[in-house]
Each structure stands twice: as C-alpha cells, then as structure tokens.
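Worksheet: the structure to be examined is printed underneath.
In this view, the complex is presented without one of its protein chains, the others remaining in place.
Chain IDs A and B follow the sequence of writing; residue 1 opens each chain.
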Amino acid sequence: MSVFEGFRFRRVSSVIHRLDPRVKFFYVCILFVMAVMFSELLPLILLFFVPLPFVLVAGVQREWLRSLRGGLFLAVIIFLSNFLFTYFYRQYPKAPSASLLEYSFAMTLRFIVLVESFSIFFLTTSPDHLGLALEQSHVPYEFCFAFTTAVRFVPVLADEAQTIMDAQKARGLELERGNFMKRVRNYIPILIPLIVGAIRRSLELAEAMESRAWGASEKRTNLYVLKMKRADYSLALASVLMLIFAVYIRLFFSVPSLAMLLNV
Amino acid sequence: MKGFANEMADEILAVIETRNLTYMYPGATKPAIEDVSITIERGEFAILTGPSGCGKTTLCRCFNGLIPHFYGGKLEGDVAVADLKVVEHSIYELARHVGLVFQNPENQLFALSVEKDVAFGLENLAVPREDMRKRVDWALQITGIQELSERSPHELSGGQQQRVAIACVLAMQPDVMILDEPTSFLDPAGAQKIFEVINDLNKNLGITIILVEHRLDLASKYANHVIVMDKGKVMLDDEPRRVFTSEKARLIGVGVPKATRLYQILGESGVHLGRVPVTSEEASILLREALKRD
Partner (left out) sequence: MIEVKDVYFTYPNGVEALRGVSLTIPDGEFMAIMGQNGAGKTTLVKHFNGLLKPARGEVVVDGVNTREVSVAQLARKVGFVFQNPDHQLFCETVEDEVAFALRNFGFEEDAIKSRVTWALNLLDVTQYRQASPFMLSGGERKRVALASVLAWDPKVVILDEPTIGQDHQQKEKLRHFIVQLNAQKKTVIIVTHDVEFVAECSPRVVLMSEGKIVADGGAEEILTNPKLVAQASIVPPQITQIFLGLSDLGLPTNVIDVHEARRILLDLMGVAS
C-alpha cells in the first residue's frame, strides 16, 4: 500500500497546491514529451532535477520519495531488460560497453522522470480540484461526477471491507490459512457482501441524485470556478519555453554522451 | 359533502393530496400501497408511521416523483404536490417543491466537501453563482453547520451528515420536506438535534414536514398530524393524541410514547387524567393535578 501513499493527496496548502490543475497537467505533459524526446542520459538527468524545486515548495518530499521507491521495482526491471536484451542482441560475446550501460540508465531514468512528474501532480492536486478542472475542460459532467463520487467513496468502501472481514472472521472464517486456492476462495465471503453493498449503495445514491434535480438543466452552473492567476500563466509560459528550448536542442545540436565526456 | 367555497379553501391549503392512490412495483403481485387518500396541509408537521413494510417509504417516493418516474411500475389514482400532478411532471421539476431526506446519511452525500454537496441541487437547477453562494451559506447557517462547510463528508458523524443532507435539500427551498426515518442510525442525542432542526424549519420557515418515524417518544411532541399505515393501507389519519389512544393503534402495534401508555393503563384502572400526554413534561403536570385532587 505504500506505493499508493506516494500518490495520495494530503490536505496541505502551498503555492503549488493552489495552482490551476489544468496548468499543472500541461506542465507534466510537457515533461513527458521532453522525456520521450531524448534517449541520452544527460538531458534526462537534467529533467529529473527539474520538478525538485516544486516538490520542496509544496512540502511533499516524504510522499514523493515514497512514490519513487514504489517505482523502483519496475525501474530495475526496465534497466535489466534494456541492458540484457541489447547486450545479448548486439554486443555478446564482447564485454558490455559504457554506452550500453549509459543507454540502459537513460531508459530507466526516463521511466523515473514520468513517475515523479505524475506523482507531484497527484500529490498537489486535491480530487475536488481535479474534478473541477475536468468539468471546466468540458469533460461531460457525468464523467466528472463519477470520478469525484468514486474518490469520495473509497474510504467508505475500505471501512466496509474491514467490517465485512470482521463479521466473517467472527463466524470462523480464517483468511490466513490454507493453500493458494483455498485462500482465494476465502475471499468470496468478503467480496460478495462488498459488491452487493456497492450495488445497494448506488441505488440509494441514484435516488438522492434524482431527488435533488439531477438532469434539470442542459448546462449546470458551479459553486466554484477555476480562474487562471499570474502564477498559472507563468508556469504555462515557462513550460512552453522549456519545450521550445528542448526542441531546439534536439533539432540543432547533438547531445554528448556521458561516457564520451568522461572518456570511458 | 363540503361546499364549493370550502373545497376551494382546502385546495389552497393542501400542499400534498392523494386520492385512491394505489401502486405496484414492477414484477410485484401485490400493491405496495392501496387506496391511499390523504391530505397534508401547508405548514403541517405530519408523522407517518406504521410497522415495517406498511408502505410508508413507498408513499414518500410517490410524493417526489421517484414513483413512478424512477421506479416504473403501475400507479393508479391521483397524487398532487403543490398543485402539480406527480405523474405529469418530471422528478427534477418536482424537486423545486418537495425535498426528500433519506435514512442512510452516508449515501446521500456525494461531493468531497460539505458546501459542494449543499450546492449540488442548485447547480443542477443552474442557479447563478452569486445566488447559489448566498443560498448555500443560508442553508448551512439554519442547520447550524457553517464550521463544517469545507469538511469532507466521511469525516463527519452520522448526526452531522444528516444535518448536511437536510441543508442540501433546504438550499433548494422546497415547500415540503419529507424525511424517511432520518434518525435510524443516530444515537438519541443526534436524533434530538435533528428533530429540533426539522421543527425549526417547520415553525420558523413554514416548511411543511412529513416525518417517517418509529421513535414516537422523541418525535411526536412536534407533530400536529399523525398517519398510521399497515399493510399498504392508511389505518389512522388524525391528530396525534387521538391516534395514540385509539384501539386500532394498539392492534397495529404502534409504539406510542410511554407517557401516553401510562395515561392509557391508568385509565383502565379508573384514573382519568385531564388530557392525553405525549411528553414526560405533560404527563408530570397532569399527574400532579391528579394527585392533588386526592
């Protein structure tokens, strides 16, 4: 569960938290595009450090590190698969070259840059802020509503799952014993009440929604509105400039490899 | 037969009226409610009670259009709310006049903050933002939950959640508010608060209240009209004291307040108190008089 802790929003406020989610998302997409543009290690190392000031200003270092730790397992797999596959395909039986090592690191780092960018986004954007951004981006209201309602009920379902487990344990159900098949089957008494409960809950929610004029108007109004402020425009501009710079480098310069620079 | 003028006066006073209302859920073999003819007048505080399965929940759903528009099924007879025939108007049209608060507090709150939930109905009705803000703040103030406005519903107690649910409905400024066993999951302190809020809405804002309840000991002191149902039919429809002391109520198994029960069993032994008490205070006063008499 600790992997997910690295993505969960905490109710804290900072400049970063208050930025418009649409701009933050735009920024993260730009980072994504730039990470894909470069296969060389040096620019990717640079990209890795770019979001760090945001992490520090937002005060989410601990959770952010936890998300990186969560991605570590996959990162190792990416490194190994890139390295081993390319080695055996290209260089075997010679000794592995420094550039191969560098390339594998670069691919791994690209993945890590993606994980860290999205992690910051989710860590500094509250779910209702996100729902609001979706709404104002003209995503159909049904989807926004489904999203925020789902997020709203996650802790409720978690509590209910715990209660159901308690109730069935009190009837002698032992979840820890038995072989793999038995253990999977032991979760049926947990899943069925949970699913039936979810269906019942949906019916009650639907009744409540209808009773509060769901569907009354073609165009809903909103209690809150997202307004772009100076900080948002600055970030948007900075992102665009970053992208232009990156494209420029990509097109007109050849990026040196670290191995060459270190004369390995 | 009432004279025409009286009928006209009734028409203006009645905010909910049903005539021979019968309804069968889709696929059912028996009607859930049968031949229900009742009138709820504007400004009333009515209690709807009866054993489980008597049809009270079904009847409530007929008042805001969930029946027949959401549930389908077969509806016979007439039901009109605020002079609108329920079968002819969509649920969202009726939502402007009648609000429904449900039993389970958790399953009527969908937003991630209290004030967004309270605004939900107004957003659906496309109320402009400035008006919406005013109405949300007003509803939060009347139900006494302003400090909770930015909290997430999951963090709140059951009693607080129900007050939010009431605020959500109140913000839409309905003529009638129906509450279907709103205190089932609450402890007596929480239940008491809810009844006080509802009573406040009724006495100070003039909102007609229909309360479905089993806990008559706590709720009956606020009501001026009690309807008892059993097996889909209306058995009693009168003011509280007459309903509670009737033989029919005892046979149906209505849980009358203990104060009233004491009045009844004293009466069986030949001791008659001046009036029918429904609260402990009333009973104390009446007993004091009776004891002084001797």
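Just so it is clear, a residue touches a chain if its C-beta (ideal position, glycine included) is under 8 Å from a C-beta of that chain, and two chains touch if they have at least 3 such contacts.
The shown structure was predicted, so the numbers you read here are calculated from the model rather than taken from an experiment.
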List the displayed chains that the omitted chain touches in the full complex. A, B
Among B:131, B:150 or B:187, exactly one should touch the missing chain; which is it? B:187
Using the document's contact rule, name the residues of chain B that touch the chain not shown here. 50-53, 103, 157-158, 181, 184-190, 192, 214, 217, 253-255, 257-259, 261-262, 265-266, 269-271, 279-281, 283-285, 287-288, 290-291, 294
On chain A, where is the contact patch with the chain that was removed from view? 160, 163-164, 166-174, 188-189, 192-193, 196-197, 200
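We adopt the following convention: only the chains that are shown with their structure count from here on.
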Distance-wise, how many Å sit between the C-alpha centres of chain A and chain B, to the nearest whole number? 46
Residues of chain A touching chain B in the complex: 126-128, 131, 145, 148-149, 151-152, 155-156, 201, 204-217, 219-225
Which residues of chain B touch chain A in their complex? 61, 64-66, 69-70, 91-93, 95-96, 99-100, 102, 104, 106-113, 115-116, 119-129, 132-133, 136, 152-154, 168-169, 172
